[in-house]
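Below: one structure in structure tokens.
Complex shown without one protein chain; remaining protein chains in place.
This part shows subunit A:
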Amino acid sequence: MSSLFPLIEGSARMWKTLTYFVALPGVGVSTLNVFLKHHGEEERPEFITYPHLRIRSKPFPWGDGNHTLFHNPHVNSLPIGHEDE
């Protein structure tokens, strides 16, 4: 079976309209929403050595074995505390 012909002639035009007038503006609005909300988010939560977090059963096979792959010193602490304090 070959691929179906569009059931409505000119339906590509509808999808083009939807793309430019609904889908992409939706992305734009969401981007703006993130951009506006992002100002003023500097504080980080207090560090407590919970045993159920920052688990190290085995060292990671990279670096010093103690940092996760997407480690961010500003927001991620190590098992003993934040690095940059």
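We adopt the following convention: contacts are C-beta pairs under 8 Å (C-beta built on N, C-alpha and C of every residue); 3 or more make two chains touch, one makes a residue touch a chain; residues count from 1.
We adopt the following convention: contacts and distances are computed from a predicted model.
Comparing "enoyl-CoA hydratase", "Cytochrome c oxidase subunit 3", "Phosphatidylinositol glycan anchor biosynthesis class U protein" or "6-phosphofructo-2-kinase/fructose-2,6-biphosphatase 1" against the UniProt entry of the hidden chain yields the protein name "Cytochrome c oxidase subunit 3".
Residues 1-6, 9-12, 15-16, 18-19, 22-24, 26-27, 29-31, 33-34, 37-38, 44-45, 48, 50-56, 61, 68-72, 75-76 are the ones on subunit A that touch the missing chain.
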